[in-house]
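Subset of chains shown; positions unchanged.
Think of it as A and B in the order they're written, each chain with its own count starting at 1.
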Amino acid sequence: MIVVLKPQSEQSQVENLINWLKEQNVDVHISEGHFQTVLGLIGDTAKIDDDLVASLEIVETVKRVSEPFKSANRKFHPDDSIIDISGVKIGGGNFAIIAGPCSVESEAQMIEVSTKVKAAGAKLLRGGAFKPRTSPYDFQGLKAEGIELLLEAKKVTGMPIVTEIMNANHLPLFEHVDVIQVGARNMQNFELLKELGKTNKTILLKRGLASTLKEMLMSAEYIMAGGNENVILCERGIRTYETYTRNTLDLSAVPMLRELTHLPIIVDPSHATGLSRLVKPMAMAAAACGADGLMIEVHNNPKAALCDGAQSLTPEQFADVAKRVEAIREVVKAEYDPTF
Amino acid sequence: MIVVLKPQSEQSQVENLINWLKEQNVDVHISEGHFQTVLGLIGDTAKIDDDLVASLEIVETVKRVSEPFKSANRKFHPDDSIIDISGVKIGGGNFAIIAGPCSVESEAQMIEVSTKVKAAGAKLLRGGAFKPRTSPYDFQGLKAEGIELLLEAKKVTGMPIVTEIMNANHLPLFEHVDVIQVGARNMQNFELLKELGKTNKTILLKRGLASTLKEMLMSAEYIMAGGNENVILCERGIRTYETYTRNTLDLSAVPMLRELTHLPIIVDPSHATGLSRLVKPMAMAAAACGADGLMIEVHNNPKAALCDGAQSLTPEQFADVAKRVEAIREVVKAEYDPTF
């Protein structure tokens, strides 16, 4: 951490600051210029509060050199994390597609969709039981019943299931769920993250509506700091001023996160674009830049979907997407598989 | 709601759609052009799901004419709501300043700050007991003890208190709190909003980090739909690419929200700018464009604040700001007070 002091700071104040910093167990190297003094902090600066230091009267600016995340940081964990979800591996060269409807609607739907997406190559089944909707008047999901229907489909197809949690009090309902999803609107619901950190479930953490990569990694850190290292990151588009697409899919996030963290990184082209006809090219692009997996909305009858139908594929369209993604994976596998 | 159909849609599909819409209890007016047919939906369209309709194969685009919020909507409630907080009124021409430290630190601090801000004209006391921090390693607040210290200060000064909630399970701790704040990161924590909708506490709802005004109103609607109409909206800056200020304070939100809703609207210049020296001009500007109140960070010793010190004022600086704001209020009162 670099602390640039204001010109003409009082010597006694500078000394107070240096002493306080040393009490926080960091070393302080002092560089005095003609006009300004710069302090270089060495050691475990993750616990030093930027805001606190920046607020001091004699401080002009503060810049972190090392990242404030530790458990998620590739520097301290150079090898890719491989997460094993009831036998399905993701990360470290293992690629997996998660597919299924936005909302769980009925048993017939779940059996049909899960059977078809499994046949087409999907490894995990998704489906929303608890739905975060902008309007209190929109459909909020089947809740506990939705989880039951997912478990039914899991029994039939053997696919591990992924579903979103909105309230830590619902955790008992998630006992047999394989992957718990934290949605974009809850990415900084720190109370929820802390509770998930106490479980040993795999957590699929979606990037916030307008979050930076650093904030996403800090949210992963909340989960990991509690002892749960099974975290998968999911890029799902961010909010911009472009209106043709629902969000702007930030695919540079994939190689950038790859550099910053050892955690697996997947991409959700359905929510990112909001348009089913853009899912195929963006799924292919995500595979090409090294994503460890995809999350794709598939509905047996998109026209009747209770939510987000405009972004759902039919099972037939999904099969085509999965085939093209597989072809891209063949080309890039050697590029992104550390064991190759 | 206007539904524009795609050119050459099949007549049978169009009829299916019209029938389905009528089943949702809305009237449908049909306008057939040379190329495209446009449906105008009349009636209670708030419960019609835009996404669902937009997802249909024959639909090109959907546009809402009326707003999807009802309880918060000025159209259905033309008069300003006046909220009475243990005797302090806000809204409908009543202006109030909320002041206090970002974090509650000690009894001495709270007594000193609250006494001074009250003397300077503040009507409510704020202080963070539960703190949402981006990093799990940063100070998270004194929690229950923090609320106790706020209640101590309330006993001494008689000022109603405002403090943030992060978890609905903590509600019992807020029994004697006058105003419960929902922070920016929880603006779309719908589970929390629903629980707050079941209480009769005044809720101070802060705009999300990168939320639109419509989303903020829909979040207010979540609280109000549960029966609690005591909601105050708070503009606190939104995320942009400008880096000199922490956020971009969107003051146009004040007159825009005034038009859209009857709820009181306050402004938080401290979090918006992140710089204590910008608080005064922005507080004055907020008063000038018709805000019903302000929320300002004040700390007895900003240099030692455990968080967000860079944006805190000293009690002396606050007194100066309050005086200037009062002068602006004198000029604009007639402009914004409907009872004048």
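A few remarks follow.
In this text, contacts are C-beta pairs under 8 Å (C-beta built on N, C-alpha and C of every residue); 3 or more make two chains touch, one makes a residue touch a chain.
Keep in mind that this is a model prediction, so the values were computed, not measured.
Summary of assembly composition: all chains derive from one sequence, 2 are present in place, and the complete complex in the structure file consists of 4 copies.
To be clear about the criterion, only the chains that are shown with their structure count from here on.
As a whole-number value, the distance joining the C-alpha centres of subunit A and subunit B reads 27 Å. Within the complex formed with subunit B, the residues of subunit A that make contact are 46-47, 49, 51-52, 54-57, 68-69, 132-139, 166-169, 185-186, 188-191, 194, 208-210, 215, 218, 221-222, 225, 239, 302-303, 305-312.
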